[in-house]
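Yeah, one chain of the complex is gone here, protein chain that is, but the others are all in their spots.
Each chain gets a letter, A, B and C, in the order it is written, and its residues are counted from 1.
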Amino acid sequence: MSTRAKELLVVGIVLLFCIIAYLGKVYGWVDTVVFSPMVSMIVVGIIILGLVFVLIRTLQGRLINRQVVFLFVGIAVIMPFFMSITQKIRTSPEVQQLYDAVAELPKGSKVLVSFDYDPPSAPELQPMAEAFLYYCLSNDLKVIIMGLWPQGAQQANLALEAIMKNEKLAAKGLEYGKDYVNLGYQAGNEFVIQRMGADFSSMFRTDYSGRHYEELELVKNVKNFSNIDYSFNLSAGYPGTQEWVQVAVDRYGLKMGCGNTAVQAPMMYTYLNAGQLVGLLGGMNGAAEFEQLVKYPGKGTKFMLSQSFAHMIVIAFIIIGNVAFFRSGRGKKL
Amino acid sequence: MRREVPLLITGIVGVVFVLQYFIPHWPFSQVNTWFSDWFSIVGAFAIWLGALNLLKISALKVIGKKSDWGYAIVIIISFIIMVAIGFAEGKEFREQGTMFSWLYEYVYSPLSATMFALLAFFVASASYRAFRARNLDATLLLMAGFLIMLGRVPVGDSISFFLPENYQFSQVASWIMTWPQTAGQRAIMIGIALGLVSTSLRIILGIERAHLGGGD
Amino acid sequence: MEHVALWVAAFLTLGIISFLYKDNPWYKLCEAIFVGISAGYWFIVLFWDNIVGKFWVGVFPPKELNDVGELVNSVEPDYWLIVGAVLGVLMLMRLIPNIGWISRWPLAFIIGCTSGLYLINYFSSNMMRQVQGTIMPLLGMNYELSTYDIIGNIIIVIGTFTGLIYFYFSKEHKGWFGRAAKVGIWTIMITFGASFGYTVMSRMSLLIGRVDFLFGDWLGLIN
Partner (left out) sequence: MRVGKSTFLHLCLAFSLSLILILILLTLVSAQEVDSLRSSTDSAYTIPDSGLVLVAPVTSLIAEDYKYDDGEQLKLSWVPSIDDQLVDSKVLGYRLFRSIDGGTPEILAKLPPGTNSFLDRTVQRERKYQYYLETFSENFVVQSIVTAAISPEREWLNLDRGWLFIIALFISIAIIFFVEKAKRGHKLYVRKIAGLEAIDEAVGRATEMGRPVLFIPGINDMDDVQTLAALTILGRVSRTIADYDSQIFMPVSRSLVMTAARETIKTSYMAAGRPDAYSDDMVNYVTDEQFGYVAAVDGLMVRERPATVFLLGAFFAESLILAETGNSVGAIQIAGTARPAQLPFFIAACDFTLIGEELFAASAYLSGEPRQLGSLKGQDVGKGLAMSVIILGVLAVTIATAWDVEIMHNVHNWLLGVFSSN
């Protein structure tokens, strides 16, 4: 059989599997799949055996293909989704700091949440957004949502939709306009923040759905940052936390915490050290820790197992690469 | 004329923009906002050049029947579809339920998110092939990366259970982030600031002029 | 429609992933769609947000009725925005062969603005502030600092100082200077390592997000 035919065969099988699974979902033949602990251990065992095989191959001086590495990563990320292993998550100081800052706000305090990210970064930031909004709303804090990224406001609506399914929140009968508002997206990057320092309503004439600023009970008396008790920024890049710190915190004295993608988080430690930020959630890990603190186990916690596996795989590959490198004599480039 | 005018413009504008930082009085107080507005408007005009260029290259491919010309047709068609829908739907193109937002949500988003997710695979393959403890520099990089990766997932603390609480991986990772990491960031930031000052000055003074078609 | 949407999204997702195996027609198709759709997306977004939303509405604000029933501008028109449009039009002059050189003017303008603006902004936030932040005590006597903080401070001061030495161009890295530069590059490498660790974390999260889509939203195998 030619390579071409083999490839087509694989694609065909995958497609068939997908169609069956999809129909299974639609007609309810197949329920969600969960591995028993026994099966989970076997899967882990197989992955480890695979890695040992890779190590041996590499020691023999033959680097495995990129594609094999990719396959390992895929398996390591997919398999944990089916496993039922729980891990102990420990809170890091910067997450605790954020939690404390929010927890000590009196009831009715106004919290400004800026959604500065788009769907590609949602896996990391959406769990944070959900946990944070859940905690605020369930503790009677008033939430004002806005976005400096075009898709931010939509992400906020998705998050609200998700947390409203929670029984505890649903029972509270929260009201839009009174308990929370979504002011929507505003173009202009850091200049938006700057003008908000003088007047919110000049930047947000209407909310997301077109209601006038003055008609919204929650914000009609909110003039500028001095009426905001705490602010939380979910950021995936520019404009984001850095701009908020430089303008809102440094110039207008806003008290602020942030949730960042893990890539951005290292830079934020400089601000955290200097006291410009009160609290930081970095990446999926930060989301999971915060979910634990506010007792809202969501996707962050769920994804953490895959995250652990993925990190172990990367570490394993670094070790394998290096063991081989040292065995083969340092000078030779593998 | 063709050469001197641009140089002059760059120089004068550059100096004005430096000075605005020190002059709170109008009009200098506005310069910053103006520039951001102007820049976004110029960018919006300039994308016409880009789009025409994209269409031209793709069309040439199709006409010349160069390799992969079929895909060039796909580019042209999908571009035209997106633009036509965007114009037809008017200012409210972003709202939920429009065709534009459907395309955004189910075509654009998955493509961009998946492309982004490919990085996970590339990270692993780079780890396997490229991250070697060749010398002390590389070893330090690896060690720091290791500790952070272990310290930021629950598994890290499980592995280091035998160490005292304050020396487990999650704490070590926090320590690295707070101190040595900050030092390195600072040195890089200060260096970048100086490099930027010098590059900007060269441009403002007209020493650097290749990008203006000046030449010497 | 729901079904179509999920299958389209899944088809495109798998198409991009197939690049990991090798370059193939499926990927090429997705790539072409992506390039076309995204170029169109930005074209539209820039048009409505910047040309219409910023420029047109800024110069010709919508009219509204005032208290005495006259039509007035809802906000003051901002005529300065016209400068931006003029620059934009000059930029488009490139399309006309003989006067294409005129587009160098707006280009020169933008380059001048960028240089001037960032020269001073970066100088203030990246140089002045960071130097200030590095001035910290190295001894704990008479001061409420723990040994932990003192060690941290020492690391920051030495790291920053030697890091700067590494970037010094006027002197060869030899002797004591070379050794200091070595310490500098070590600090920088640790910084990179930390960045690397965090980036791995971030990227894996993104992949996890896609897997969640494929197996959860699409195929419904996980909850």
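Rule of thumb we're sticking to: contacts are C-beta pairs under 8 Å (C-beta built on N, C-alpha and C of every residue); 3 or more make two chains touch, one makes a residue touch a chain.
Every value quoted in this text rests on a predicted model; they were computed, and no experiment measured them.
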item: Shown chains that the omitted chain touches within the full complex; value: A, B, C
item: Missing-partner contacts on chain A, residue numbers; value: 66, 120, 197-199, 223-224, 226-227, 237, 250, 263-264, 266-267
item: Interface with the undisplayed chain - residues on chain B; value: 18, 21-26, 29, 39, 42-43, 46-51, 53-54, 57, 68, 108, 111-112, 115-116, 118-119, 122-123, 125-126, 129-131, 141, 145, 184-185, 188, 190-192, 194-203, 205, 207-208, 210-216
item: Where the unshown chain meets chain C, residue by residue; value: 16, 19, 23, 27-28, 30-31, 34-35, 37-39, 41-42, 46, 91, 94, 103-104, 107, 110-111, 113-115, 118-120, 122-124, 127-129, 131-132, 134-143, 157, 160-161, 164-165, 167-173, 188, 191-193, 195-196, 198-199, 203
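Note that in this section only the chains that are shown with their structure count from here on.
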item: Rounded Å distance between chain A and chain B, as computed from the means of their C-alpha atoms; value: 20
item: Contacts with 2+ other chains: residues of chain A; value: 66, 70, 73, 77, 120-122, 150, 187, 262, 266, 270, 282-283, 285, 307, 310-311, 314
item: Shared-contact residues (touching 2 or more other chains) in chain B; value: 32, 40, 105, 109, 112-113, 116, 120-121, 123, 127, 142, 145-146, 149, 152-153, 177-178, 181-182, 185-186
item: Partner chain B, residues of chain A touching it in the complex; value: 63-64, 66, 69-70, 72-74, 77, 87-90, 92-94, 118-122, 150, 154, 187-189, 191, 262, 266-267, 269-270, 273, 282-283, 285, 304, 307-308, 310-315, 317-318, 320-322, 325-326, 330, 334
item: Chain C to chain B touching residues, read off their complex; value: 5-6, 8-10, 12-13, 16-17, 19-20, 28-55, 58, 80-81, 83-85, 87-89, 91-92, 94-95, 101, 104-124, 126-127, 130-131, 133-134, 151-152, 155-164, 166-167, 184-194, 196-201, 203-204, 206-207, 209-210, 213
item: Partner chain C, residues of chain B touching it in the complex; value: 2, 5-7, 9-18, 20-21, 30, 32, 34-35, 37-52, 54, 68, 71-72, 74-83, 86-87, 91, 93, 100, 102-121, 123, 127, 136-138, 140-149, 152-153, 173, 176-194, 196-197, 199-201, 203-204, 211-213
